[in-house]
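Note that one protein chain of the assembly has been removed; the remaining protein chains are unaltered in position.
Showing subunit A:
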């Protein structure tokens, strides 16, 4: 009896790196998007997310065909204007031509907006790869005076968040423990032991510890946060870690800390990503 299954292989780059607290942690390649790629011998029952669909493509590498309506809109709009001024004498333009040109220009404007709308439809994948900020270094620092299994949990949590979401940097702050990983904008001469303290000061300035709702900055982050997060951060997600509410409903949930994720692309976190991030935050709330 043969079982037809789909074998999924892990990304060979990161499969070797376990989440157990490594003494030296290096990422020498840009982290890739999620992440499990299906093997080639798949059956029709296989959950095939990468479907071959006949889709128009010019075959030019680097040209994203979903932006084609925008380019066409610009080009044809320009031609219409040229045609109006150069193609005929100003005196002999008929009202019919004017009507056509108005229609054409509004259609050109609509075509230019169409790719922007398409980004928010279901099933649209983020086109841009996340880019590594220039000049920023990778760090992995953690507070030292915490229990071993908390250290392991933090190391695993940060590893998982970096790997499975479009983030370039992550920070977890729970009660007294703090862990940062990824690309951050720390001052150059900061020694490894002082890193957690420096972050704590920054956090106190912004006041994240009092957060109770999830905050999602989908586009370029505010200037207040710019000191801490790496350059080139476009979207930012802050997830509070709340203590599980006790039975009495009058007691409000208290914030035990928060999770901060930064990414170099806009609209980096889908609803599903946010749900998983909330699940990871719950792990630290116990």
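What we mean here is this: a contact is a pair of C-beta atoms (placed from the backbone, for glycine too) under 8 Å apart; a residue touches a chain by one contact, two chains touch by 3 or more; residues count from 1.
Everything below uses one rule, namely that contacts and distances are computed from a predicted model.
> Any idea which of "Protein COFACTOR ASSEMBLY OF COMPLEX C SUBUNIT B CCB4, chloroplastic", "AP complex subunit sigma", "aspartate transaminase" or "Trafficking protein particle complex subunit 6B" UniProt assigns to the chain that's been left out?
Missing chain, per its UniProt entry: "Protein COFACTOR ASSEMBLY OF COMPLEX C SUBUNIT B CCB4, chloroplastic".
> Touch as defined at the start, partner being the missing chain; which of A:163, A:181 or A:234 qualifies?
Residue touching the chain left out of view: A:163.
> What residue numbers in subunit A mark contact with the hidden partner chain?
1, 3-10, 18-20, 34-36, 45-47, 49-57, 59, 68-69, 72-73, 76, 79-80, 83-84, 87-88, 93-97, 99-101, 103-104, 107-108, 110-111, 114, 116-118, 120-123, 125, 149, 152, 156, 160, 163-164, 206-208, 210-218, 222, 224-225, 240, 242, 245, 252-253, 255, 267, 271-276, 278-280, 282-283, 286
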